[in-house]
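What follows is an incomplete set of chains from the complex, kept in their original frame.
Read from first to last, the chains carry the letters A, B and C; within each, the first residue is number 1.
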Amino acid sequence: MTALNDEPLRIGARTFTSRLLVGTGKYKDLDQTARAIDMSGAQIVTVAVRRVNIGQDPSQPNLLDVLPADRYTILPNTAGCHTAEEAVRTCRLARELLDGHNLVKLEVLADHKTLYPDVTETLVAAKTLIADGFEVMVYTSDDPILAQRFEAMGCVAVMPLAAPIGSGLGIRNPYNLHLILEQATVPILVDAGVGTASDAAIAMELGCDGVLMNTAIAGATDPVLMASAMRKAIEAGREAFLAGRIPRKLYASASSPLDGLFFG
Amino acid sequence: MTALNDEPLRIGARTFTSRLLVGTGKYKDLDQTARAIDMSGAQIVTVAVRRVNIGQDPSQPNLLDVLPADRYTILPNTAGCHTAEEAVRTCRLARELLDGHNLVKLEVLADHKTLYPDVTETLVAAKTLIADGFEVMVYTSDDPILAQRFEAMGCVAVMPLAAPIGSGLGIRNPYNLHLILEQATVPILVDAGVGTASDAAIAMELGCDGVLMNTAIAGATDPVLMASAMRKAIEAGREAFLAGRIPRKLYASASSPLDGLFFG
Amino acid sequence: MTALNDEPLRIGARTFTSRLLVGTGKYKDLDQTARAIDMSGAQIVTVAVRRVNIGQDPSQPNLLDVLPADRYTILPNTAGCHTAEEAVRTCRLARELLDGHNLVKLEVLADHKTLYPDVTETLVAAKTLIADGFEVMVYTSDDPILAQRFEAMGCVAVMPLAAPIGSGLGIRNPYNLHLILEQATVPILVDAGVGTASDAAIAMELGCDGVLMNTAIAGATDPVLMASAMRKAIEAGREAFLAGRIPRKLYASASSPLDGLFFG
């Protein structure tokens, strides 16, 4: 099942039918991880190279054993990195462990509390990684100017936050997302902050190309059921975007859509 | 496909696996009506007895020909009625036309502009209809006191508006819906005002038992695709409700959920 | 200090320069009551006849001693009444105690938890009181149809709730308020639910004629300071309404105001 009447999501040279990207952290165990990810229908699974064993330690269980490479595109990420240098080093390690795989998700976090991106360090790291042949999907704030800059540098996808990582607050500033989408020519994927199914649907209805989430699924009371909810929500939001919603009016017979003069 | 791990929706003695109820107005033609309703997965289809031919005129196309009785539960409604008397008469006509079928959706509208319910006339009509053996699903405002009264009178479902009919404004007052849900023992179905997929998901995440819509699907640029979106959104919202979402926090490591002291 | 360039608020035959109406409950003592009300600049002060001594018991302190009649218009209200009959009886008692004063605030509450109005009992009481020569200001839900009906019956002001009494939630449904204001020819005063200064300003910016509040002032940590805040907020909101705000746009150079297609 995928969204009807849709084109695939293109990231660099790769194409995907699913627009839901998921993380692998915070699950109870590898079995729950595998079942939830399976239920989500995700084709791109992001892995925190600094926290998860994808081969660094051959004596321990390897996450890739439950995420078969022929089914999933593994997206190494730099979670836990707080400088450009750490992030670059981590991407290079991932490329080695994954036999030359060059698609990475760059995140350089500023602090341990808000987990907001350090955008200046992220700019430095993105430049170095692109020069080094990586395809960079970049986690950033919802600043439309920075989104544009990351695209101009050659990032293959820009991933603005909806709200702080793990906050579950949903899309805090749809205006900024709209400004980002208006000018983007690479995929815009909401990354971080989704709390429940409607948050994911709203991101897609705004015109985002996909959503990446982890805590909203892994932290739910029933992660596997929430994975199903998110899969359907992403498809619902995408289809609603493609289907062309009715305008908002104060009442059905009003002659013009609401113009925002009165309401927030 | 229905929501995972779910119980059926029970309305009176009937049970349903779909929680999306749809109307039949505003489509281009009967063929589009049938295709959109099929795609929606709805099992309950509401019909405006005063506007649609369900046998009143044997010489004209009959809507029921494209909505086979073995697949759909037809829900006659009293759209276009502005007094209790008209509404009661319309329900009795429907019962005749439908061979004794006694499940009806009661709506008594106050004016032609906002299409808000006339709650006092609705109370009168509900009382008469229940005494006359009808199973009444009642369209009303989002006033929690009135919702409680309709339930106490014996209505089999209470259907508060999310926003004016056809407005596409989504759920204007989730607080009132929450107050209604907190005390209800019959199904609470949001009726009217949904504009896009996320609106439907939000209603289900609040704990509503279902959503009835018409314009949001029939008025979309591509009604059949929007019907698919709504089907998935209802299931997504229901599954998210059952799965137990993560709490909203200002940031992931915050010790307590947001308490509403600062934010609206 | 009052709003600049403004006309007075007219309720029946009376006129007022202040558009902030206040209650008298929940203060620490009569002294704090008097100081907060003085600071608020209110000219209309509502009194719960069933709870407050305005002469019923000559042996106890009388609230009217701290609210001189030459400065304040006392507005007896029927708080604590749950039937039309109780409310009518209470208004008649007030008229006796206040030497024929016939301006009253009618409220008939449905339950002890939400303090929502019982709109059907309120309709009955309003009819009786108006026939009996009272000038009725009526507390009701935000249902635009009922607001219209109360006006048509002859109520001198309609007072829709912003949110449940004492909830501090602010204006939950500005759309309903807008529908009420669009058609009203008597003053529309928001009654109940205001939490802080901006809530009061928003009500006035929507075009309301005034706001009545009690808990938001009396329940604040510093009631006298909050009374000052509310006075200024009411004037600020009124002046902003009269001054004609700039349109909302996605950015300054956008050619048209936001049309609500994308944002909630």
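Just so it is clear, a contact is a pair of C-beta atoms (placed from the backbone, for glycine too) under 8 Å apart; a residue touches a chain by one contact, two chains touch by 3 or more.
The structure presented is a predicted model; accordingly, all values stated were derived computationally and were not measured.
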Total identical subunits in the assembly as filed, 3 in place: 4
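By definition in this document, only the chains that are shown with their structure count from here on.
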Per-chain CA centroid nearest to the all-protein CA mean: B
Geometric centre distance via CA averages, chain C-chain A, whole Å: 48
Rounded Å distance between chain B and chain C, as computed from the means of their C-alpha atoms: 34
Chain A, residues touching no fewer than two other chains: 247-248, 250-251, 258
Residues of chain A defined as touching chain C within the complex: 174-175, 178-179, 206, 247-248, 250-251, 256-264
Touching residues on chain B, where the partner in the complex is chain C: 110-111, 114, 116-120, 123, 141, 143-146, 163-164, 169-170, 172-173, 175-176, 179, 264
Contacting residues of chain B [partner chain A, same complex]: 1, 4-5, 112-115, 164-169, 195-198, 200-202, 205, 215-216, 219-223, 225-226, 228-233, 235-240, 242-254, 258
